[in-house]
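Of the protein chains in this complex, one is absent; all others appear in place.
Letters are used for the chains, namely A and B, taken in the order the chains are written, and counting of residues starts over at 1 for each.
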Amino acid sequence: MKKATFPAILSTAIVCYVFWLLITGQLVSLIQGKPAVQQLLAGLIVSIGVALFSARFFIHENPFYLFNPAKFGSLLAYIPVFLVELTKANIDVAKRALSPRLPVNPGIVKVPVGLESEYGQSMLANSITLTPGTITMDVVEQDEKTYYYIHWIDVASEDPEEAGEAIKGTLERGVRRIWK
Amino acid sequence: MTDLLFFAICFMALAFLLIIRLIKGPSVADRAVAADSIDVLTDMALILYALYSGRGIYLDIALVTAILGFIGSTLIAKYLEGKL
Partner (left out) sequence: MRIVVDILIAFSAFFAFAGVVGMLRMPDSFCRMQSSTNVSTFGVLGVIIGGALYAGFFLGNAEMVVKILLLGVFYIVTSPISGHAIAKGAYRHGVKMTEDAVCDKYGEDME
């Protein structure tokens, strides 16, 4: 287990504190100009404690990477790309489930991934799992390349490159603009 | 106003349909996935009921069930993998 650095603890504490503000409804009363000081202080102490305990599980690279405006812009540009893919996949799987013949053709394929950053890899894997019809099952490293095992409901091709292009072509191009 | 209640009842009916899979499911994974989906559908019904009655307290309950459902299904997955 890696040791937690100071930026990791700071960023985890900020995320915890924002979550606390939203969930207790303090943000709304802060904007209206009547903050409850006791609750704000209690949240600050609890979120720093949680961050000291758990930062080493979450942050292993530079946590302030997204503060670069160009990177943040491409993160915002990724959302519509992802929504289009999500809509297409949802309609496809719903059609399969409701059609009387049940046209499924399942299988597990192995697909190469060209991303190096840990955040980028996990973001791509979560995007693949979130689109219905594909689930990432495992991540392995062989010969300094990263591979995903993906369960696919309609196997169109067993060749790694072609299957990769069909499953995650658009998504990976979107993610690569954000992370290396 | 009442249409929110109607949709809440629709979501609950779907959750009751999933109990068939919860009882029948041949493997543990089927049951875990069905329970997770029942959790999601119940949460949607809770959100709609909160909007119908105009009380925010039901949203807190929905948030707690969402967190518990996530922790529960991750725990079952870890147990199935044999790492617990």
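The working rule: a residue touches a chain if its C-beta (ideal position, glycine included) is under 8 Å from a C-beta of that chain, and two chains touch if they have at least 3 such contacts.
No experiment lies behind these values; they were computed from the predicted model shown.
> Which of these, A:L66, A:L86 or A:A166, touches the one chain of the complex that we don't see?
Counting the whole complex, the residue in contact with the absent chain is A:L86.
> Going by the touch rule given at the top, which residues of subunit A touch the chain that is not shown?
Interface residues of subunit A facing the absent chain: 22-23, 25, 27-28, 86-87, 90, 93-94, 96-98, 102, 104-110, 125-127, 129-138, 140, 149, 151, 153, 155, 158.
> Residue-wise, where is subunit B in contact with the chain that is not depicted?
3-4, 7, 10-11, 14, 17-18, 20-21, 26-30, 32-34, 36-37, 40-41, 43-44, 47-48, 50-51, 54, 56, 59-60, 62-63, 66-67, 70, 73-74, 76-82
By our rule, only the chains that are shown with their structure count from here on.
> Could you work out how far the Cα centre of subunit A sits from that of subunit B, in whole Å?
The mean C-alpha positions of subunit A and subunit B differ by 22 Å.
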